[in-house]
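Only a single protein chain was left out; the remaining protein chains are all shown in position.
Right after this comes chain A.
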Amino acid sequence: MSTPHGDPDDLARAPWIPGPRQAADDHADLEAAPGADTVLPGFEASGEPGPAPEPAETEPAETEVPVLTHGVLKSLLGAWALSACSSGETKAVEDHLTSCAPCADEALRLRDAVALLHEDRDLDLDPLLRSRVLENCLGRRPARIPVPEWVTPYDAETARLDALLRDIGESEWHAPVRLKWYEEDRVVRRKATVAGVIGHLLAVDGLVSAALGLTDPLGTGVPELSPAERTEAFWAGLDRPPNRALRDPWREQSHTLIRTVSFAGRGVADLTVTYKDFALPLRDSLLERAFECWVHADDIANAVAYPYAPPSGAHLHGMIDLAARLLPAALATRRRAGLASPARHLVAAGTPGRSLHLEVEGAGGGHWYIPLDSPAAVGSAEQSVAQVAMDGVEFCQLVAGHISPEEAAAGQDGDREAIRDVLSAAASLSRL
């Protein structure tokens, strides 16, 4: 960066060191602008961030100039260049610069260095860039050990959440997050913090780790616990309120899961992951974890006022499909508990039965036929007795317990009881 004053010969005899620059943001000019009145003509902060020095606002002249040793004056050069000394010290440094060539030389270098400071702009990294970059790489050189297709939603969602966490400040880790879900047709709420939510994800992802024989974040010899129980146990086991230190273990676990599954070979997709009250094959379990990761990333994003988009269409489709596949069993459970209307027909397993047509619009959308009378029945377009049309993200919010079955009903047609039962069953899939 060459300035018109860059010549060392000039400096040696030069009493004309320009004053320090102002800081980048110009709200609240607290401590005046020390030295602004010493800026000499010809010096311009051209093209660099930060406002031009304002006309001197300092108290006129009578600043007391302290007598300082050469060592102290030298040590003040950095603070001086950043306009971070008292006005007396500023004056003392500038007086000194007129008579000390080495200090004048350094002062100029440091002042130029201040011009290179720049706001971090990491926030602008497009979260969709990741998949484009990786795709491009794999097109240039195919992977010998690929990440299985069914793991990519989990890979993408954990990476998106990690990028958000990377951008938030220390204090935001303690921002309150309101968790919300459905239990027995009632909304349940739980207060947590951003860090607490990461602890929750870490603890429940641990179910998958345990199923794969990896280290369980809850430690060894943990009895079989539900996701909520695991979370409570993890929170209770912390000796301090959860903080940003949870990011690394959470991220490391997700990376290890992805890596382990990549090496494990085909059969692993069908490995059973037990959630205490139910079980899922690993391929669905990681899809469920991807869904939870997105839902909670969205909770966190809301808590810290950060923009957060839904997953890509393909991944969203997989999540909706998983929920649609879980609905018949959820419906049967509710029926046994007297929360849903009784079955109308007996349907032989594996044959088409009375169904609800779920039409999901938008990215990741599609058509699903939910068998109503038995989880063993096959959904059928011909035998559909009702239709619900919803946006994909809205459907996911219903499944996450963020909106009620009543709020969710956009376009409905047909058997009202069937519609109510299915939407309530969808909300019942939500949990902590």
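What we mean here is this: a contact is a pair of C-beta atoms (placed from the backbone, for glycine too) under 8 Å apart; a residue touches a chain by one contact, two chains touch by 3 or more; residues count from 1.
Here is the rule we go by: contacts and distances are computed from a predicted model.
Of the options "RNA polymerase sigma70", "L-arabinose transport system permease protein AraQ", "Substrate-binding domain-containing protein" or "MoaD/ThiS family protein", which is the UniProt protein name for the chain that has been left out of view?
In UniProt, the chain excluded from the picture bears the name "RNA polymerase sigma70".
If I consider the whole complex, including the chain that's not displayed, which of A:I168, A:A211 or A:I258 touches that chain?
A:I258
Among A:V114, A:A210 or A:L282, which one touches the chain that has been omitted from the display?
A:V114
Where the complex has a chain not shown, which of A:A159, A:L179 or A:L287 is the residue touching it?
Considering all chains, including the one not shown, the answer is A:A159.
Using the document's definition of touch, tell me which of A:V65, A:C100 or A:L134 contacts the absent chain.
From the options A:V65, A:C100 or A:L134, the contact with the absent chain belongs to A:L134.
Please give every residue of chain A in contact with the chain that is not shown.
1, 23-25, 28, 30-31, 75-79, 81-82, 84-86, 106, 109-110, 112-114, 116-122, 124-126, 129-130, 132-134, 136-138, 140-147, 155, 159, 162-163, 166, 251, 255, 258-259, 262
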